[in-house]
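Remarks on the structure that follows.
One chain of protein is taken out of this complex; the other chains stay put.
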Amino acid sequence: MASVPMHQGLLLAGILFALGLTGLLVRRNVVFILMSLEIMLNAAGLAFVVAGSRWGQPDGQIVFIFILTMAAAEVSVGLALVLQIYRRFKTLDVDAASEMRG
Amino acid sequence: MFHLVWLIPAFPIASFLVLAIFGTRLSKKAVPLFGVGSIALSAVVSILIMFRFLTSPPPGNHYTQILWTWVDVGGFKPQIAFYLDALSVLMTLVVTCVGFLIHLYSAEFMQEDEGYSRFFAYMNLFVASMCTLLLGNNLLLLFLGWEGVGLCSYLLIGFWYRDPANGLAARKAFIVTRVGDTAMTMGLFLLFDKLGTLQIQDLMHQALLHWAVGSPYAVAAALLLLGGAVGKSAQLPLQTWLPDAMAGPTPTSALIHAATMVTAGVYLIARTHILFSLAPSAQFAVAVVGAATLILAGFSALTQPDIKRILAYSTISQIGYMFLALGVGAWSAALFHFMTHAFFKALLFLGAGVIIESLHHEHNIFKMGGLRKELPLAFWTFLAAGCSLAGLPLITAGFYSKGLIIWDTWSSAQGSHVLWFAAVIGVLLTSLYTFRLIFVVFFGEVKTPVHKRPGLRMMVPCVILAVLSVVGGFLDTPPFLGGVHSFTDFMHLALPVMTEGPAGGMTEILSESFVTLAFLVGLYLAYFFYVQKREYAEKLTAPAIGKALHQFWLSDWGMDWLYERVFVRPIIWIARVDKQDFVDNIYSGMALLTEFCYRGVRKTETGRIRWYAAGIAAGSIIFVAIVLFL
Amino acid sequence: MDAVFYIAAIVAIVSTVLAITRLNAVHALLYLIVSLLSVAVVFYVMGAPFVAALEVIVYAGAIMVLFVFVVMMLNLGKAATEMERQWQKPGMWAGPSILAAILIGEVAYLLSNPSTLAFGAAVVEPKLVAIQLFGPYLIGVELASMLLLGALVGAYHLGRRTQGKTEK
Partner (left out) sequence: MILVWLIVILLVAGVLAGFAGRVNTLWPRVISLVAVSIDFVLSLILWSENSSRVQLFPQRKWIEQVDWTWIPRFGIHFHLAMDGLSLLLIVLTFLLGIMSVLISWKEIQKGVGFFHFNLMWILAGILGVFLAVDLFLFYFAWELMLVPMYFLIAIWGHERRIYAAVKFFLFTQLSGLLMLIAILTLYFTHHRETGVYSFEYKDLLGTVLTPHTAMLVMLGFFVAFAVKLPMFPFHTWLPDAHTEAPTAGSVILAGLLLKTGAYGMLRFVVPLFPDAAHAFAPVAMTLAVIGIVYGAVLAFGQTDLKRLVAYTSVSHLGFVLLGIFAWNELALQGALIGMIAHGISTGALFMLVGGLQERTHTREMDRLKGLWATVPVMSGTMLFFALASIGLPGLGDFVGEFLTLLGTYRVSIGLTLVAAIGILISTLYALKVIQRALHGPNTHEWSIPDLGARELLIMIPMMLILLWLGLYPQPVLRTFEPAMHKLQEYAKPHPVLTLNPSVRALSYNGRLPEIKGK
């Protein structure tokens, strides 16, 4: 099998996570924000799998499965919220939904 | 017989309860029935006890009746118990009998007042407290009575509560006496701490056992008790409340502020005489206080225009004599003067009450005059009491009692010639202000017409007291005038005999002659200034120095002025400034700081998700950085 | 095999960059799917075939399809793209990019002490994963099921058209 040093896998996870974060902070459209979140979750999962693979243990994969489950749950609720926001504000701009300001 | 002693305070207490609870519903006739009747019963019991005490004295000349144990904690075991000996029997007798006469007088005097029943309730409570004070066998019970009489004094001075001035006078009286009481409580703590009991006889016994003469503890305890006595008996420097206390109804002044309560200090010192014997410096302080007070109050009395204030200063001055006597160890002389003083001073106040009532509540003696013809009975009784006060030689009680004190001041081992001289000057002053009062009020032309004449219930007590003011003195006379010693002998059942010192060329007859001389000089001066040449009296106060002195004495040597500035105003100032409580500012400050922070932080609460996300991200990145690089 | 990893990694990064910069939602989604597929390749290379399969099926398949459905439901046309263009000002990229750069820097620093140990030395069989998952991690599975149930109910509730509101 491959013999790539572990840290390169982790670096890939870090880069993906940072990109997701950038997207999250930059985009105003809710759909894009959710997508960025997916990227970040996926990157986190990647880091787990890399670590698990390094020791040849299944635990990393198992945590990835949990992350996957969570991502699915999050996306389903998130998208439902997107629909609600769109209905209520007639826009996908998250800044429009800033009613909880102090 | 002696076991009935508990009835003496019990009757007035019961009557107080009846009057306090049902007072407003009782008829005008029923109120004095309770109010006066209860005191009459007490007086009867005390007379019986006195009689029994004289005919068949109890073993050891004292008797204790224990009702119940008040408190029993860690060796502190005061009881509700009454102690009878010559001292307490005598004083109780005087208090109840004079009290009865004054109550009888009040039954008519206060008849028209809306607070008729309230008045009697307070008066009865007073008699009960006073008897408790006198009879209590321990200092704590004495203190109960002590505070009780103070309370009644407060209530009665402020009896006509609608006038705020009365309220102020009452408040002053209560607070000033409580200053003394604070010292007294400290004294009680000290005594208990060192001697382990407050039961008076035990205490004295223990003191003798544990303390040598001049022991600092004894001095401290005696001085602290003196503090209490000074407050209650209106002696220097706490005398300022008594003249103001004249705002109360006149019978109150007669009973509380002349005959009985103000002599509680005398009783206290006499009661704890062993303690004072162990502390000669404290005892000397008693004498000095007495002498200074009698002179200062005498001067103040000279200038007062208000009839009751004259009598008040006179009371202060006469109690000064008693303190002087206590201070030189002439215990029985002090008590003798207490008794005669109770008679004539009560009578003077009652007489003043008659005058004031008949002249539309006029207090100023210079608006009175010529009452000799208008109120003859009042005049003669007042004259009898006045002569007794001034010490008219040979026939009045005052002469004998005061003469005895003055002679003892010279002859006692603890006496001194300076004190003797002060006492003789005091006689002159007494004579002067007494006859000034009598001449101005009863002689000359009528200035205010008499509108009301006193009835029987007011005059009978006056007459009885007038008789007592005269004959009371024959209980104890100097050797050259019969040498009766019945009073002194009786007192010696409870109090030690005075130790004589070197006479130093003075004899008792000489001393009495000086007293007589001083009396005559005072009488003549009063006659000269207030009957013969009234205008001279005014001329005396015309020049600046005379006016200033007059003003100074009128204001009681400026003591009120001083206290007002040193104590009263600072406290009021602090209380007013700190009304909102400085300490709260600390907590308000914390609250304000929190709110300030909140106002800052709430700005970050924009409601924008991305902003929050950025915050979370930045926060975690910084946190990781901290972990990594620090 | 190393080359496969590097190629897949580069593809993943590039497609992710494109995914977060596209203006059109559908385009972005397609790039995202590419990114996920390449991550799946990385998984496979690392000796985690089971997870790689899950990545393809669940992530790229199910979740992304959900996105596509929603985007279609919202019916975002040209106007939306135009709106996106207005929202995306170049200056907006500065702050987040700096944050991201710091983050990558930190990760890089963390990994700056490269271990000689490589990953993917052995393949972890799905069987092993399953034994672990339904053994020691059983409670996690139960919790995940609860979470999914909660998400199901929540999504249903939120996604429902509220009758009362629209009639008003």
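As written, the chains take the letters A, B and C, and residue 1 is the first residue of each chain.
Here is the rule we go by: contacts are C-beta pairs under 8 Å (C-beta built on N, C-alpha and C of every residue); 3 or more make two chains touch, one makes a residue touch a chain.
No experiment lies behind these values; they were computed from the predicted model shown.
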| item | value |
| --- | --- |
| Contacts of the hidden chain among displayed chains | B |
| Absent-chain contact - pick from B:209, B:456, B:571 or B:626 | B:571 |
| Among B:193, B:500 or B:605, residue touching the chain not depicted | B:193 |
| Of B:151, B:506 or B:618, the residue in touch with the unshown chain | B:151 |
| Option touching the unshown chain, where B:66, B:586 or B:622 are the choices | B:586 |
| Where the unshown chain meets chain B, residue by residue | 20, 24, 68-74, 76, 80, 114, 140, 143-144, 146-148, 151, 154, 158, 161-164, 167-168, 171, 174-175, 178-179, 182, 185-186, 188-190, 192-193, 571, 574-576, 578-579, 581, 583-584, 586-587 |
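The rule is short, and it goes like this: only the chains that are shown with their structure count from here on.
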| item | value |
| --- | --- |
| Distance from chain C to chain B - Cα centre to Cα centre, in angstrom | 98 |
| Chain A and chain C, separation of their C-alpha mean positions in angstrom | 5 |
| Rounded Å distance between chain A and chain B, as computed from the means of their C-alpha atoms | 93 |
| Residue list for chain C, restricted to those that touch at least two other chains | 95-96, 99, 103 |
| Contacts with 2+ other chains: residues of chain A | 21, 24-25, 28 |
| Chain C residues touching chain A - in the complex, by the definition given at the top | 1-2, 4-6, 9, 12-13, 16-17, 19-20, 25, 28-29, 32, 35-36, 39, 42-43, 45-48, 50-51, 54-55, 58-59, 62-63, 66-67, 70-71, 73-74, 76, 80, 84, 87-88, 92-93, 95-97, 99-101, 103-104, 107-108, 111, 114-124, 128-129, 131-133, 137, 140, 144, 147-148, 150-152, 154-159, 161 |
| Residues on chain B engaged by chain C in the complex (per definition of touch) | 614, 617-618, 621, 624-625, 628 |
| Residues on chain A engaged by chain C in the complex (per definition of touch) | 1-12, 14-29, 31-32, 34-36, 38-39, 42, 46, 49-50, 52-54, 56-62, 64-66, 68-77, 79-84, 86-87, 92-93 |
